[in-house]
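With one protein chain removed, the remaining protein chains of the complex are shown where they sit.
A and B label the chains in the order they appear, each numbered from 1.
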Amino acid sequence: MSDTLTLLAADGAALRVPAAVDLVAIVVGALLGGLLAAREGFAVSGVLLLAVSGGLGGGLIRDVLLADGPPVALTNQAYLPTVAVTAGITFFFSGWLSRLTGLLTGLDALTLGFFTVIGAQKAQLAGLPSASVVFIGTLTAVGGAVIRDVLLAQRADIVQPGPYNAVAALLGATVLTVLAGPVGMEPLPVAVVVIVLVSGLRLLSVWRGWAAPVAIDL
Amino acid sequence: MSDTLTLLAADGAALRVPAAVDLVAIVVGALLGGLLAAREGFAVSGVLLLAVSGGLGGGLIRDVLLADGPPVALTNQAYLPTVAVTAGITFFFSGWLSRLTGLLTGLDALTLGFFTVIGAQKAQLAGLPSASVVFIGTLTAVGGAVIRDVLLAQRADIVQPGPYNAVAALLGATVLTVLAGPVGMEPLPVAVVVIVLVSGLRLLSVWRGWAAPVAIDL
Partner (left out) sequence: MSDTLTLLAADGAALRVPAAVDLVAIVVGALLGGLLAAREGFAVSGVLLLAVSGGLGGGLIRDVLLADGPPVALTNQAYLPTVAVTAGITFFFSGWLSRLTGLLTGLDALTLGFFTVIGAQKAQLAGLPSASVVFIGTLTAVGGAVIRDVLLAQRADIVQPGPYNAVAALLGATVLTVLAGPVGMEPLPVAVVVIVLVSGLRLLSVWRGWAAPVAIDL
C-alpha cells in the first residue's frame, strides 16, 4: 500500500492516478470476477469474461462515456494481459483462493474505493460538472459488478437492499467533489480520504449487516 | 404543453429540440423509473439507478452511438441533478404518486413521443442515413426501458407482444424521416405530428389492448 501511495504522490500533479494504482485495482477486480465464475462452474471463456468485467468493466463504461478515444483498457499494453493471467490463476486455484474470505472482502472494499477515486478524478480532468463526476465515479466503482450480474441474468446487486456498494461509492464520490472543489484540497489527500471512506463504509456495512435504505412511503 | 412548444419554436431552427423539452421528458422518464424501483422495494441506489435509466438511458445510448463527445446527460449541468431530485421524490412519495395511474400512462406515452423526436432529429443533425435516423429515434425512445429490464433481469418488454412501445416509436421515427426528408416539412411541425402520432398509438394500444403483431409462419 505504501508503494502505491508513493506512486500516487509522484505522478499526482500530472496524472492524479497513475496506471500502477489502476493496475492493482484491476487485478483485484479480475480476481474476484474470475473466482466467482470458476466457483459457478463456468467454461474458460466465462472465467475470462467475468475477470474482464470485474477488472476492466467499470473503466470501460467510464471511458466510453467520457468519449476521449479508445478506453485505456485497450490502449494500455499491460491491462488485458494482466487480467488474462489473473483469470488463469482463478481458473486453476479457485478452491484455494476461495478460502481467503476475509482477505477477499477487504480487497473488494479497497477496490471499490480505488475505482471510485480513479473514475471521479478522470471525470474531473475531462472538465465535467460535479454531478457527472459523482455519476462517473460511482459507475466506475460498480460497473464491473453490474456487467457481471447482467451476464449471469441475475437482478443487479446494486439495486437491492444489502451491504453498501453503490451507496458507499456515491457518498465517496460526492465527498471527493466537495474536497477537491470548494475545499480546494490536493488530489492525493483527497484520494486517500475517499478511499478510506468508501472502503470503510463497505467493510462496516458487511460486518455490521447494514443495508442500504429502501423507499419510504410518506 | 404550450410553453414547451413555444420553446421548441424559438430555438427550432438552430437546435431543433431545445434542452428544456429534453428536460421535461427526462423528468417523466426518471419519475416512472424511480417509481417502479420504489414500489419493488429497491434500495436508494436502485431507485437512483432506475431513475437515471428511465430519464437518461435512451439519451446515453443515443449519444454513445452518435460518438460526438461525452453524452449531453453528462455535459449539461441540469440533467443529473434533475434526475436525482426526481428520484428523491419517488423515494418518499411512491405510494401517493402510484395512485395517479391515468396521468402516469399519459405522461409515459408523451415521453415516448418526445424521446423518439429528440433522438431522430439529433441523428439527422449528425448527417446519418434515414434508416439510422429511425434506429436512433427508436432506441432513444425505448433505451431506458431496455436498460431497466436488463438491470431487473427480466425479458425486455419491447421484444414481447403487448401494447406498442418500440413499434409506436419505430412508426413515428419512420414518419419523421419521410416528413422531414421527401416532404420537406419544417422541424417544428414534424415534431408535433410525430409526438402526437407516437403518443396516440401508445395510448390507443394501452386502452384498446392492441398487441404488437407476432411472427407469422407462411
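Some notes on this structure:
What we mean here is this: a residue touches a chain if its C-beta (ideal position, glycine included) is under 8 Å from a C-beta of that chain, and two chains touch if they have at least 3 such contacts.
Not measured: the values here are computed from a predicted model.
When you scan B:20, B:78, B:104 or B:156 for touch with the missing chain, the hit is B:156.
Residues touching the missing chain, restricted to subunit B, are 64-67, 123, 126, 128-129, 131-132, 134-136, 146, 149-150, 153-156, 158-162, 165-167, 170, 211-218 (touch as defined at the top). Not every partner is drawn; the one left out touches subunit A at residues 37-39, 41-50, 52, 60, 64, 67-71, 73-75, 77, 79-81, 84, 90-96, 150-153.
In the analysis below, only the chains that are shown with their structure count from here on.
Distance from the subunit A centre to the subunit B centre is 31 Å, each centre being the mean of its Cα atoms.
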